[in-house]
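For this view, one protein chain was removed and the others were kept in their places.
Letters are used for the chains, namely A and B, taken in the order the chains are written, and counting of residues starts over at 1 for each.
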Amino acid sequence: MDGGVKGLISLQDMIKEALGNNIIKIEDNKGYMDVVVPLEKLKESAIKVKQLGFDHVKSVTAVDYIQKKQFMVTYHISSYLNEELSRHVLGLSTFIDRDNPHIPSLATIWTSAEFQEREVYEFFGIIFDGHPDLRLLLLTPVVAALKPLRKDFVVKEDSINIEVDYAAYNATKWW
Amino acid sequence: MGSDNKEKKEERLNLLYGDLDTVAKMAKESLIKGKIAKMVDWATSFSLWPVHLMTSCCGCEIGAAWGPRFDNERFGSLPWVSPRQTNLIIVEGTITKKMACTLRIVWEQMPYPKFAIAMGSCALDGGIFYNSYNIVRPWQVIPIDIYIPGCPPRPEAVARSIIELQKMLKNKSLASKWILESKREDKKYIIPKEDLCGWRGERVDLTTRYD
Partner (left out) sequence: MEAGTISSGSGIHLPGMEIAKASKNRYEVMIGPAHPGSGHMRIFVEVDGDIMVKVDPDIGFVHRTMEKLAEGREWIQNIPLFERIAILDACNITLPYVRAVEKLLGIEAPERARYLRTLLCEINRVASHLYGMGIFGVFLGHSTLYMWGFGDREVFIDLAERLTGARLTHTYPVFGGVRRDIPDDFPEDARKATRYMRKRLNEYAKIFLNNPNIRSRLENVGVLTKNQAAELGLVGPNIRASGIRYDVRLNEPYEAYGDVDFEIPVFEEGDSLARAWARVEEVRQSLNIIDQVVTWLEKHPRENFMHEKFWKTAPKLYKDVYEGKISYSPKYRIKLMPIFASLKVPPGKSFARVEAGRGEIVYYVESNGDIFPYRVRVVSPSFRNVIAFKYVMPGHRLMDLPAIYGSFDYFPPAFDR
């Protein structure tokens, strides 16, 4: 679609103009425009992007690259009130260190990121500095201590190796 | 012979004055004789009211099973919200660690004779989430009578399970025996391996007992 391609090119120019030197890499992935910024410039890039008109966060994702010892945190951002921008999705990514995962929280800029950052905190153990209310959302404290979505927590796939207490099942059988 | 007559007269007098011990003994004997026991079983089997505890995706099929097309109310079962006035719990879907504590608490609040049906393949042995780190098997938390396979089982299967439970009640006279002896002989004690409620700071006893 011609209008789509033109729209994307002008979106790239708009982002480059707004963020300037902060960008490490900008590329058009399949379905969203990925912008990588360094960790120190994350908050000011976010404020500049919000001033352009992007007003809500769709998803906060963290990916665990265990060989490179990094986490990648991506914010997928789009707009409701601005007609032009609502057709595009922008991905604001940054790489953080795996052994000391701290990242400034963007929940004060976008309220829609509040619950999603809590979820990333409990699954990966990444601490969001400045979050107004950082505590567990979905898991019990016992399970969250395992930091489940990291790649070194392995879930067994083969059903023979799953440990289940069959003594209890046999104790209640009536047939 | 005379003393016999005197004892019977005394008993009758006690009955007239409302002596609870004697009356209770006479009632228990008539239950054991069989006719009232059969009535108790028949009445319980046609009034199995399930607690409204929607756990997972099988809840859609429970909603449809008590809906207008597959009407399950004709068997006498009415979904009721309070656990104190119901006698059936349908464990449908996956039970996670957080929900297992709730399930146990609701089960403890129900008066006996009470029954449980496990619906769906997630309640049998984990289903499609068999290796997930956050789920438990429901038969480790409460003792279950009937299992329904399926993912999700059709509402006709849910109706069939209620009929099977009714048959089981009448053939084995579970309800009247439970009232008489105040425990179920065919089930044994279960102690689950992990502590499902400890993180909440509550003292909920997860030993499965039938008394």
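As a working rule, a residue touches a chain if its C-beta (ideal position, glycine included) is under 8 Å from a C-beta of that chain, and two chains touch if they have at least 3 such contacts.
What you see is a predicted model, and the numbers here were worked out from it, not measured in a lab.
When the missing chain is restored to the complex, the residue among B:154, B:170 or B:184 that touches it is B:154.
The missing chain, though absent from the display, is touched by one residue of B:83, B:113 or B:143; that residue is B:83. Residue-level contact of chain B with the missing chain is found at 51-57, 59-61, 63-64, 67-69, 81, 83, 93-94, 96, 98-99, 102, 105-106, 108-109, 128-129, 131-135, 151-152, 154, 199-204. Residues of chain A in contact with the chain left out of this view: 29-32, 34, 55-59, 61, 63-64, 74, 76, 80-81, 86-87, 89, 91, 110-112, 114-116, 134-141, 144-145, 148-149, 155, 157.
We take it that only the chains that are shown with their structure count from here on.
Chain A and chain B have centres, each the mean of its CA atoms, that are 45 Å apart. By the touch criterion given at the top, residues 97-98, 125-126, 130-134, 137, 139-140, 143-145, 186-190, 192-193, 199 of chain B touch chain A in their complex. Across the interface of their complex, chain B is touched by residues 139-143, 146, 148, 155-157, 159, 162, 164-165, 168-169, 171-172, 174 of chain A.
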